[in-house]
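Pasting in a structure now, in C-alpha cells, and then I'll have a few things to ask.
Every protein chain but one is kept in place in this view of the complex.
Going in written order, the chains are labelled A, B and C, and every chain counts its residues from 1.
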Amino acid sequence: MRLRETPEEQAFRRELRLWLEETLPTLPPEPPFDDWEAKRAYDTGWQRRLYEAGYAGVSWPKEYGGRGATPSEELIFLEETERAGAPYVGCCFVSTLHAGPTIIAEGTPEQRARYLPPILRGDHVWCQGFSEPEAGSDLASLRTRAVRDGNHYVVTGQKIWTSHAQVADFCELLVRTDPDAPKHKGITWLIMPMDLPGIEVRPMRTLTGESEFSEMFLDEVRIPVENVVGAENDGWRVAMVTFGFERGTAFVSELLASKRLLADLVEIAKKTPWRGATAWDDAGIRDELVLIEAELEAQWALTKRNVSRAARHGTPGVGGSVFKLAYHETRERMGEVALRILGRARLALDDPTGVSARHLDHVHQRLYALSLSIAAGTAQIQRNIVGERLLGLPKDR
Amino acid sequence: MRLRETPEEQAFRRELRLWLEETLPTLPPEPPFDDWEAKRAYDTGWQRRLYEAGYAGVSWPKEYGGRGATPSEELIFLEETERAGAPYVGCCFVSTLHAGPTIIAEGTPEQRARYLPPILRGDHVWCQGFSEPEAGSDLASLRTRAVRDGNHYVVTGQKIWTSHAQVADFCELLVRTDPDAPKHKGITWLIMPMDLPGIEVRPMRTLTGESEFSEMFLDEVRIPVENVVGAENDGWRVAMVTFGFERGTAFVSELLASKRLLADLVEIAKKTPWRGATAWDDAGIRDELVLIEAELEAQWALTKRNVSRAARHGTPGVGGSVFKLAYHETRERMGEVALRILGRARLALDDPTGVSARHLDHVHQRLYALSLSIAAGTAQIQRNIVGERLLGLPKDR
Amino acid sequence: MDFEPTDDQVALQTELRRFLAERIDHDARRAIAEMPGAVDRDLWRELGGMGVFSVTLPESAGGVGLGFAEATLVFEELGRAAVPGPLVGTFLAAGLDVDLAASAAAGEATVGLCPVGDPAFVEHLPALDALLVVDDGGVALAEPPAGARPVDRPLDPLTPVAVVEALPAGRPVGDGDLARELRTRAALLAAALQVGLATAAVEMATGHANQRVQFGRVIGQFQAVKHMLADAQVQVEVARAAVQAAGVELDDAAAGHQEASAARRAVDVARIVASRAADRATRACIQVHGGMGFTWELDAHLYLKRALVLDAGVGSPEDAKDALAAAL
Partner (left out) sequence: MDFEPTDDQVALQTELRRFLAERIDHDARRAIAEMPGAVDRDLWRELGGMGVFSVTLPESAGGVGLGFAEATLVFEELGRAAVPGPLVGTFLAAGLDVDLAASAAAGEATVGLCPVGDPAFVEHLPALDALLVVDDGGVALAEPPAGARPVDRPLDPLTPVAVVEALPAGRPVGDGDLARELRTRAALLAAALQVGLATAAVEMATGHANQRVQFGRVIGQFQAVKHMLADAQVQVEVARAAVQAAGVELDDAAAGHQEASAARRAVDVARIVASRAADRATRACIQVHGGMGFTWELDAHLYLKRALVLDAGVGSPEDAKDALAAAL
C-alpha cells in the first residue's frame, strides 16, 4: 500500500501542471448555457490542444496514438486538470473514453486507421446509441432492429439518452440482428455516421433545464456492413468490453469537483447570517458539512484503491458500483445542506444578485445529484451487483 | 375531524385520573430486574386492582365482564395510565388483549365461562405459542404437529418467542392438524394448559439481557379436543381474528413512554457539558431532538386517526403497519442521539454513579429499539403490507 | 374524539379534487408557466368562486364559514394538482382587515407573501396585485416592488422569481402578534400543500410502477421499488394526520377549547414532518421513473421543485424547528 508517487509520476504531474498553467489562460471564453454547437467547438478545441501537447488519449496505448499512461498517471491527469479548472472532456467523452478504446480492442486495422486519428485530434464527436425507452435498466432487452440487405444493415428503432447527438459525427450503436436468439446473443455493435438519411434527433430537456441528451429515431437507416465492430451478434460482448475500460477513474472529475463545491459551500456557510451568528456556527450544519467532507475524502481513498486494483488486475471489479452507491448518497445530502444554507436564494438557478456566482452551481448541483442514482445503472441495479457479485448473494431469478 | 372529547369521554378521564391518584401510591414496590415470578405477582396484582375498580378488560364487551369502552375511551385509558406512571399490562398482555378477545369472538359458551373470568381477575396468565424457529416472518409455515388420538390432540414441536411462558397458566397455541392441506388451511388454534406433561420451557435471553421470552418444546403433549377454539383446521382465520382486535391502540403506551423518554433526554441534554456549553446548545443535537419530538407528535396524530378509523370501521386497516414503520425509525434515531449525548456513560446499562437513574433507560432503550423493526412483523414485511395493501402494488410471488 | 373526516369534509375535498382534475393537467400547467407571473387569472377567479381563499371567513362576510381543518383539506388538493400561484398569500390577505381582502377572497386579486430579506426573492411578481411583507416585528401590505430583476431560470418553472434589493415598506397592517399568526397559518397551509404534492408524487410513481416492465416483471413487484414507495407513503400518512390535527387544533384554539400555544406547536410539528414527507415522496417519484423521471417532460420534477420552494417561504420548517425547540 503506497500512496506516494514514483519519480516518473511526479515528473508527469510537474510537466502537466506547467503546461496547464501556460495553456488555460489562452482558451476562448466558456460557451453559453445549453448552446451545444458552441460547446462542441469549445470541447473539440480543448481536445485539439491536448492532442498537440501529447495528452490526447492519455490512457490509450501508444501504438494507437495515445499516451499509454498508467491508471495512476490517468488519475494524476484528471486531478491536475480539475485542480487547474481545465475544461471537462465534454462532447469528446464517448469518442475518447468509449468508442475509441473499443475500436482499439475490437476493431479491424482499417477501422482503427480511419476512426482513431480524428478522435484524438478532436475532429470527430461521437455519441452513444445504447439505451432505449423500453429497455431502461434492462439494457439487453433492446429492440432496435437491423436487417441485412446486401452490404448494408437497414436499421429501424428508437434510442434515448443519446448524449451530444445533435452535434455528433458518429454513433456507437447497439442493434438487434437476431431477434430469435436469447436477448444477449442477437446484438451487434455498429458504427453509424450521423449524416445518414433516416436519422432524426430530438433533444430532450432534463430537469436541470439542459439538453445534453436526445431521443434518436432511426427509420431504415442503411449502415454499411463494414461498420460492424467485432462480429455480428457478438455486440453484447463488445459492449461489455466498452464498459470494461473503466480503470476506476470514471468519477474522478466528478468527485474532485464535489470536493471543490463543498469547500465553496463551507465558505458560503461561514458568511451566511444564521440565528444571530453564521450558518457555520450552527453545529448541525457544520457537522453535516464535516461529514460530507469525510465521506468525499474516504471516497477518494476508495478511488485510489479502485485505480490500483485496475492497474494490477485490469479492472477495478465491482469497485465502481461501490463508489457510485457511496457517492450518490453523499451528493444528495450535500445538495440538501446546500439548499438549507442558501435559504430563499435557492429559488433561483441563476444569481441576478451577483452576490455569489456560485449559487447557480449549488442549486443546479442539487438537481443534478438526482441523476446520480439513476444514470449508468440505477442505485437498485448497483445494489444487486454489490449484493450478488461482491457478497455472493443469490440472483432473484 | 374532531379531537375534542365528548362529555362522556371527559367524565371517563376524570374518574380514571382520580382513581389512579388514589390507587398508585398503594401499590407494592416494582419487581427486580428480570425476576419473572415477582413480575407475575406484580402484574397480576395490578390486574386485580383494575378488576376491582371496573377497569379490567376495558375494551371487552360488557356482557363478558369487560367495560365496553369505545376505542377513544381505550385511548384515554392508556394515556392516563401512562401519564400517571401506572404499571404496564405486562404478563397480562396475551390474556387480556389476545386470548380473551379471541375466546369472546370464537369460543364456545363453555370456554367463555371457564377462561374469561380468571383472566379479568388476574388469576391466570397466558402466553402465545404462535412463532416457530423455522417459520419466522412466514408464520403460516409453522410445523408443530397435532395428531388426533381419541379425545385428545397429541402435540409435538417447538415454539419460540413465547413471552412469559415460564410463569404462564395457559398458552394460545397454533398447531398443524392437516399436514397435507395448503399451509394456511391445516392450522388449528388450541388452548394449552401449561401444566401438562411434555412441555419444556427454556427462557431465552435477549440482547438487552432480559428473559421475557422462551423457547417452548412440546413432546407429545396431550391436549383435550374441547380446547379447540373455532374449528379444526380453521386456526389461521382464528389467529387473524386475534390480530384483528387491534383498534389502533397497540403502540399507544410505547409511544407515550417514548415521549416521556424524549422529554427526559432534553433535560439531560440541557445539563450535559458539551463543547464549552451544553449538549442542548449544539444545534445539531437540538435539531435532532426537535425532529424526534415532531415525529412522535405526528405519530400521535396518526394514532388518533387509526383509533378513529377503527371506531368507524372496526379496524384501523394498515394503519398499524404505517405507524410501526414510522415509529421504529424515530426510535432508532432517538437511541442514537441519546448515546451521543451520554458519551461514555453509555458504557453502563445500570448507573452506579447515581447521577441519573435515567441513564439505564436510555442505553437500555437504544438496544430495545433494535427489536422494533423485527418483532411482530419485520420492517420488510410491513413495507410489503403497505406497498401491496395500501398502494396496490403487485405481490412478488 | 373522532378524527375521521366528516361526510361534509369528504364532499368538500372530493368536489375540489374533481374540479382540479378536470381543470389542470400536464398541458395546462405548462400553459400557465407561460402566463405573466405564472398565474392563470381565470383559474384564480374560479378558485375564488369555489371559496378556496375564503374557507375560514364567516358566511356573514361572504366566506364559506368553515375552519382551518377544512382549509388543510382544500390546500392538500391544491398541492396535489400542483396549482401555480400565490395561494398562501392570497388566502392570508383575504382574512385581513384591509381593503383588498374582499377581492382576494373572491380570487379577483392576487397577493404575494414574502419574508424580508437582503436581497428579497419575490415569487410570481409580474402577476401580483399586492405583496404581504412579514418580519418578526409586524406585517405590511405593499405595492408590488418596482425595479426587481427577474431571474432567468427559477428553481421551479411554475414559480417565477424576481430579486429586489429592498422591499417597499408598504402600509403596516399588524404588529408582531399578527406576524406570528400569519406565520402559523402560512406554515399550516404550506404543509398541507406539501402533503398534496407528496400524495400526487406517490400516486404517479405507483401508477408507473404498476405498468413499467423490466427484466420480465412489473417493477412494482421488486422490493427495492415497493419498499421505497411504502416508506414514502408512510411519511405521507403521518404528515397528513399531523397537518389535519394541526388544523383542528387551530380551530379549537380559536373557539377557546385549546391553548393557542399548543395549537401553534401542533402546526410546527406538521410543518416539519410535511416537509420531510414531501422531500421523500417527490424524490422517490423521480427515482421510480428512472431516466424519464429526470426529464423536464414528466411532472415529477415539478412536484420536487415546488416542495423545495415551499420550504423557503414564510413559516418555513427552519422556523418551525426553532419555535419547537423554544417550547421544549
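We take it that a contact is a pair of C-beta atoms (placed from the backbone, for glycine too) under 8 Å apart; a residue touches a chain by one contact, two chains touch by 3 or more.
Every value quoted in this text rests on a predicted model; they were computed, and no experiment measured them.
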Among shown chains, those touching the left-out chain: A, B, C
From B:6, B:278 or B:380, residue that would touch the chain that is not displayed: B:380
Listed residues B:6, B:23, B:156 or B:206, member touching the removed chain: B:206
Which of A:205, A:304 or A:333 contacts the chain that the document leaves out: A:304
Hidden partner interface residues of chain B, rising order: 131, 133, 136-138, 141, 160-161, 204-207, 209, 275, 336, 339-340, 343-350, 352-353, 355, 363, 366-367, 370-371, 373-375, 378-380, 383, 397
Where the missing chain touches chain C, by residue: 222-224, 227
Residues of chain A in contact with the chain not shown: 1-6, 9, 72, 75, 263, 266, 286-287, 289-291, 293-295, 297-299, 301-302, 304-305, 307-309, 311-312, 319, 322, 325-326, 380, 382-384, 386-388, 390-396
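By definition in this document, only the chains that are shown with their structure count from here on.
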Rounded Å distance between chain B and chain C, as computed from the means of their C-alpha atoms: 39
Shared interface positions of chain A, touching two or more other chains: 275
Junction residues of chain C - those touching two or more other chains: 222, 225
